[in-house]
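Quick one: this structure, given as structure tokens, is what I'll be asking you about.
In this view, the complex is presented without one of its protein chains, the others remaining in place.
After this line comes chain A, so read on.
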């Protein structure tokens, strides 16, 4: 600890200053248009994906976005369809933020953040028609596919929604289902040993998240510290035709329309980049 004897000798080193006055620390960087981790304000973190690394799942993706990493695995199961929709399969997304990924999360039932992200992704599936649910039908009224989409966060450093959504879309894209036939006499489903059938995605909505610091600085792809210091966050979801599939600003300080419009271009560029990354990774598989 530095001792305060007279005013001149009181000098804080950068690390201590960052701990004591985090907002002031950020301001000093942001006025020079750069962030403490060396990124420009609208720069996203380096993102990489690894497909099909979990062999027990029908489709899987390991994603790293800066220090945030998630694993998404999809298990397919046969189930009875709902009575009101005898031809539709269903998808059950679930995001898990366990204490393994950060000391922020406590063991026990899923917290608010994990539940709300799962819910937002579930809504997106229902409204954006990512998959034609009729294609998941095996036999009308008897058997359909259920896709359990589970995302486990391994390391948490902010912007979990973008990470979760991109990993889910990537895992869905390389999902392989076995060939199945429904045997009516016995009322059971027989599956082939090899998994060959992939699922066509009708659209690939991806998201880009920004936070607003001090009402005027917009930071793309916030890390955990930036999330905590910021006063509101903005998420845009665009599909491959650059159509807006969702936008959310969950409370926080009010923003001007211009500030929101300011992000749209960069969000489109970001989601396009992610799509390219996915395509090139799939090609190299």
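Following the convention adopted for this analysis, contacts are C-beta pairs under 8 Å (C-beta built on N, C-alpha and C of every residue); 3 or more make two chains touch, one makes a residue touch a chain; residues count from 1.
We take it that contacts and distances are computed from a predicted model.
One chain of the complex is hidden; its UniProt record names it "Ribosomal RNA-processing protein 41", one of "Rab5 GDP/GTP exchange factor", "CPSF domain-containing protein", "Trm112p-like protein" or "Ribosomal RNA-processing protein 41".
Note on the undisplayed chain: of the listed residues A:15, A:56 or A:261, the one touching it is A:56.
From the options A:155, A:203, A:264 or A:281, the residue with contact to the chain not on display is A:155. Residues of chain A that touch the chain left out of the display are 54-57, 60, 67, 69, 71, 73-75, 77, 94, 98-103, 106-109, 148, 150, 152, 154-157.
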